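All protein chains but one are shown in place.
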Amino acid sequence: MSAQPATRTKVQLPHWLHGSVQTGFLLVLTLIVLAPLLIMFVATFQDGNDVIRRGLSLDIDRSSLSLDNYVMLFTDSGPYFRWFANSILLTVVQVAGTLLVSSFVAYGFAVYEFKGKTALFIAVLLLMAVPFEIMMLPLYVLVNDVGLADSYSVIVLPFLAAAVTIFYFRQYFLGIPKDLLEAGRMDGATEFGIFFKIVVPVAKPAFAAMAILNGMIIWNNFLWPLLVLRSESKFTLPIGLNTLLTPHENNYELLIIGSLFSLLPVLVLFLLFQRFFVAGMTAGALKG
Amino acid sequence: MTTRRRITSLLAAGLAATLMLSACGGSEEEGGPDAEGRTSIDMWVFAELHGTYYEAMAEAWNEKNPDKEIKLDVTVFPYDEMHNKLQLAVNSGKGLPDVVDIEVNKFSNFVTEDGRTPLADLSEAAEPYQEDIVQARMDLYAREGKQLGFPTHVGAQVAFYNIPLLEKAGVDYTTIKTWDDFKAAGAKYNKATGKAFGVASTDTNITQPLVMAQLGGDLFDEDGNVTVNSPEVVEAIELLQDMQKAGALSTIPGGSPDIEEAYGPINNGDYAAIVYPAWYTSRFVDYMPDLAGDIAIAPAPVIEGGEVATVGGGGTGTAVIDSSPDKEFAAEWLAFAKLSPEANVAVWEELGFDPVNMSVWEDKDVTHNPENKFNKYFRTNLFDVLNEVKGDIGHFESFENPNLPKVDEVFTTSTYNQIFGDGVPAKQALDQAQADLENQLK
Partner (left out) sequence: MVVLRRLLYSQKAAPYLFIAPFVITLLAFWLLPLARTFLLSTQEVVFGQAAFIGFDNYQRLWEDRLFWKAMFNSARYMVLTIALLIPVPLVLAALINSKIGSERVKAVFKASMFVPALTSVVVAGIIFRLMFAETGTGLMNQIVGIFGLEPVRWLRIDTGGLIALLALAMWRWTGVNILYFLAGMQSIPEEYYEAATIDGASRLQQFFHITLPNLKPTIVYVTTISIYGGLAMFLESFMLYRGNSSPNDQGLTVIGYLYRRGIEQNDLGFASAVGVVLVVVIMTINLTFLTLSGTFKKESAQ
């Protein structure tokens, strides 16, 4: 690559000034990006109906601010914490299941040669580009026909072998030296033994990244559970919060404070494991 | 090695267990009373307050009928989700409740043109109360001679006027009889104050059918085909659009008076006249406390020489699912909970709706009770207004058509927004609605 010689005199800002202009710019952007959450946070101290009527606003009557909503959240929020517990349970179970099954499949693709491998792997690639929303209609009908509506298993099962996760693990496993696996075979391990004893420990970072990616997706999963779940006691957080959007005799306070509160576990985990979040959420860009 | 294998087999067993568990989940309940003589009834509703009301009615029933108590289990869903779930459950015949609240605009989704329906005929259960009930409201949920649902309220359309605001602008609401009067008063008010008078709803189809019915129009022809651009319908909408041009109607935040975003502006006095069903009393009392003592209820404006004075607006038909093992019991309880005089007193006192059992309308102790929170709030008495229009409450035929839900969807998302929001001429927008609907229904 040959760069064009500079043809005009460049106006060079002093280095320190250039730096602080950039820093200032980034700080302003940071503020803008965080503003919606900050204003929503302020709204948790306000009357819910008022917020719905007036919108999120900078024009706040300071005398109306109170901790009432927080008291309500912890003493009188109906099924809110039930939903919270459901979400946590479902996320943990589904993440564990997805990691296990998907890494299993990925290992199959990464280390073995078998008939139909190319075709099946192309299927993985294609599935990464088919929106689930298209499947939801026939699946929904199917689920109802077999009487499985309102059960967690139909939320979990279709996504255990997840295309993106399989793809990521496969890329990771491809990087594991074959000698390591051969050594395992010499020691008399079964193919599954090799996977659990040798491959899994080596691939810990990949598991962490995929746990985060899937955890995020599942924690926020909405459409499919919305269709499948029937009983309020089984609702997850997003489904439950959505029910609070209904007009009349609603609980807009809970909608607002509950929405913000639902971010908390994710935020805490993010602050603790930022590195894995970044690796997980950007997993798709792993070089092929 | 062995521990590893154990982990694997545990996981496999776990997966298998999940599958088994889920397979067993779908067992259908058996009918009849339980060991304590109580019959379990599952009910779906889409408004929390309705749920509370039914629970109170279950208690009242149990007091009167200790020999056949009800064990009512109410689930509240958001509006859309409840109707969607019901539709799918009806298709597959699985996971259905025993009793369900169906909103009037969705009701026709549950009866085909030739009368096929998953809902039970409630005629027999209605018998004891029949003669006191506003017939037009029963007709709303009757198809092919079968009573498929019970109404919740009459929802007779009336007018709510903000007296202090009107007085300031020199408008006397008692002189408003016809839509022409309304238009003149609105124009005068708008000129004097620069503020909006009435509401042109873009997101609900409630006031528009009132005018259509007054003009004798219908959204469908005799064979049930869509004719949303028929001369009467066009005339009705043009009448409303002219009022908007004259300043007597304006659009409102949220798209209709019955949305949270609209309560604020009405409460602030940004709108002075709301023509809406009688049940809107409850919205005033619950959400617009600042207007207590300011609002007068009056008959809705009419068309001179028109067909009817008013029609019901909105509504919820409560139905019993035909395949429910307890359908007779459910129907009997439901008739009590919705049609009996005691239930209808509660409908007024708790919910502020105009009850369908007219024996209540005559009971001055109930209707003019000075301690009643609705009577305290309004300057005039709702029942005086209702009794005034009593013989002239019409029935809008279109509500029975199985294709009403689709018409309603097109009107409230596109047509009314084009007409009242973007100023598209009524005829043009209705022609387009007609074309869209014809294609949808092909």
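When the chains are written out, they are named A and B in that same order, and each has its own residue count from 1.
We adopt the following convention: contacts are C-beta pairs under 8 Å (C-beta built on N, C-alpha and C of every residue); 3 or more make two chains touch, one makes a residue touch a chain.
Computed from a prediction, not measured in an experiment: that's the story for all the values here.
Annotation: of B:Gly264, B:Pro301, B:Gly314 or B:Pro355, B:Gly264 touches the absent chain (contact as defined above). The chain not shown here touches chain B at positions 80, 83-84, 87-88, 90-93, 109, 112, 116, 118, 202-203, 253, 255, 261, 264-265, 405-406, 409, 412-414, 417-418, 421-422, 432, 435-436, 439-440, 442.
With the whole complex as reference, residues 1-6, 10, 15, 18-20, 22-23, 25-27, 29-30, 33-34, 36-37, 39-40, 43, 51-59, 101, 104-105, 107-109, 112-114, 117-118, 120, 123-127, 129-131, 133-135, 137-142, 157-158, 160-161, 166, 174, 190-193, 195, 216, 219-220, 222-223, 227, 238, 241-242, 245, 255-256, 259-260, 262-263, 266-267, 270, 274, 277-278, 281-282, 284-285, 287-288 of chain A touch the missing chain.
Keep this in mind: only the chains that are shown with their structure count from here on.
Residues 49, 52-54, 97, 100, 140-141, 144-154, 156-157, 189, 192-193, 196-197, 226-227, 230-232, 242-243, 245-250, 252 of chain A touch chain B in their complex. By the touch criterion given at the top, residues 1, 4-5, 7-8, 11, 15, 18-19, 21-23, 25-26, 46-49, 75-79, 81, 84-85, 88-89, 91-92, 94-95, 258-261, 263-264, 287 of chain B touch chain A in their complex.
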